[in-house]
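Data first, discussion second: the structure below is written as structure tokens.
What you see is the complex with one protein chain gone and the rest in place.
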């Protein structure tokens, strides 16, 4: 019976496994609680709302932590029904240090650290932002999440290189602009690290206008760097687009191939 | 004869069905009236024009509503010639609650609500913007409208997920930036909801410059978030591009090829 | 001999036909003169340069017009060697009203209009910008110009529709924002036509910051419209990318196809 309960709990917390109404209700409740937590953390920073509903915010936070803790304990307890975490001890350790397990732990840990050590309240509030990470676990329920993740995973090395190239361009751009603008605007372009901010704001085409070159050489270099930026920042977009096309074609490519040796037809995925 | 008239009216209002000169004239007149309505609503907000041509604007609006009402009534009356709305009663109800029917109704309804209830004039003017929705019905006459709609429909789930990811990034970005900048600029980054505006303006790379981080940690986080934004905002662009390629390839794959040796025609996909 | 001279002139002015050193020199000289004209028109607007080199600018302009006129007359005279403009009279008329012929005429016409009618000097200077159109004729010499033109020509109807959708979004965005912001900032968002400027600046993600919404509803609507803008502005980018891929694949697709009826292989371009 103990084993059966654990299995039921495991299914209850993994809606993709269960079929009963209760599985859906429990899961819907957890999703709702995560979204409400995000909304509460956001609204709490509005001073008038904070002052008026301070007690509500406090008790809502307390209740959330308790529910998330119960959920976390139950998840760890029942995780050995998942084939990936089968061993009764090492399986649970592996679950705790899995990405999903860590995200769930980080959502509740700051509260307990605060209870034990007594954190600065401001730090506690910042650490509560870790709860937002659970948002990304919600995307797992969306149909196309796997395709988008595949694109990022398969093209990871190209994306990494394009980030490196962007960083190199940003570093070179800010070094050039520092020497071009420092004498004309010593307080604005005060050092290369300060100019790095200009480079990011300009090359991502955000352009706040808080740091703007005024010298002729600075403007010419900016024009050149902006053109380079267009090419370099087109890289991640191009890589992601190409990745999507690959995924879409792979999905379609369950077409038959005819073997030139024996003449039989078979599916491409069969051959791998 | 009554039936024949209704059929003629139906064809008159659906230029893709008719061939006579009159069909084209009636349809061209309706399109012109829609465009003029949009222009008048726009120009009416220019104070000098409004003061000078107030009577013209009033009578133009009145005339438009009358013509649109006649058109709407005739459409409902004659819609049972469309195979989708064949039943004399339920067919018409279905037409009224179809997207096209509702758009046409919303274009005239505010006027009659005003006549009956007496709306605030400002509200009436805002509600008249609903007339702009008819603009999108005009795109139905353009050749490639179907292809563009297909792209958005077929890739809807990926686009939905990328909007969700954008919203998550915006929420996380504004929460981080609130804690980074609030102490340094308490009136600018006053709360997370206020910082949401900064996140949208920055991550879409608009960058008005009305809210700009000034702390070191705020600038570093912004640089990181802008790089994430480049990747996340490349998603919808990549999805749409991949969708177009799919549509174009599908259109080409249907073309027949004639073999120059044997003279037979076959589809290109047959030849693979 | 007269005929032979005309043929030589024709070849002289069309470097893609000729092989002699003189053809290249004449053509290189014309290209140089076009580029110099652009540079001179640009530099002439710098007040100190204008004041100092006023005579040089005047004589350079005069010389350019004379050379361009001679070139234009020779082109018209010799154009009947081009198979497209073969007839001795109608061929020349057709050449004069061809895109290339009109661009060359517009480069010199303002000068003669000025001599005859006496144009305002400012208008004359503006009309001289028409000479810049000749720049685009230079791209004809570049290898990949045909591919890029093909992309725009073949995907013209999709690009046209995406421009129409952009314009609709801009019109709807500015109408909504006018009603959202007019009461709060009556002098900034003074009318819908004035707000159109805001919509263009925001939706193209330029974001000068000269018109920024301050009301809550205005900011929320802007966030929604910016997300729509990301999707709508991804359309032309996606269309152009898809067009390029089509061109590249077409260039590669001179591969053989095996006819399923007769078994012979042939090239795809043969089959069209």
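Labels for the chains are A, B and C, by order of writing; each one numbers its residues from 1.
By definition in this document, a contact is a pair of C-beta atoms (placed from the backbone, for glycine too) under 8 Å apart; a residue touches a chain by one contact, two chains touch by 3 or more.
This is a predicted model, so every value here is computed, not measured.
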item: Hidden partner chain, touching residue among C:79, C:159 or C:192; value: C:159
item: Touching the absent chain when the full complex is considered, from A:13, A:38, A:65 or A:176; value: A:176
item: Contact footprint on chain A, counting only the chain that is left out; value: 157-158, 160-162, 164-165, 168, 171-172, 175-176, 178-179, 182, 190-193, 196, 202, 205-209, 212, 219, 222-223, 226-227, 229-231, 234-235, 237-239, 241-242, 245-246, 257-262, 264, 266, 268, 270-272
item: Sites on chain C contacted by the missing partner chain, in the whole complex; value: 38, 41-43, 45-47, 122, 125-126, 129, 132, 135-136, 139, 142-145, 147-148, 151-152, 159, 163, 166, 196-197, 200-201, 204-210, 233, 236-237, 240-241, 243-245, 248
item: Sites on chain B contacted by the missing partner chain, in the whole complex; value: 205-209, 241, 272
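Keep this in mind: only the chains that are shown with their structure count from here on.
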item: Chain whose Cα centroid lies at the greatest distance from that of chain C; value: A
item: Where chain A and chain B are represented by their mean Cα positions, the distance between them in whole Å; value: 31
item: Mean-CA-position distance for chain C and chain A (Å); value: 43
item: Contacts with 2+ other chains: residues of chain C; value: 205-209, 241
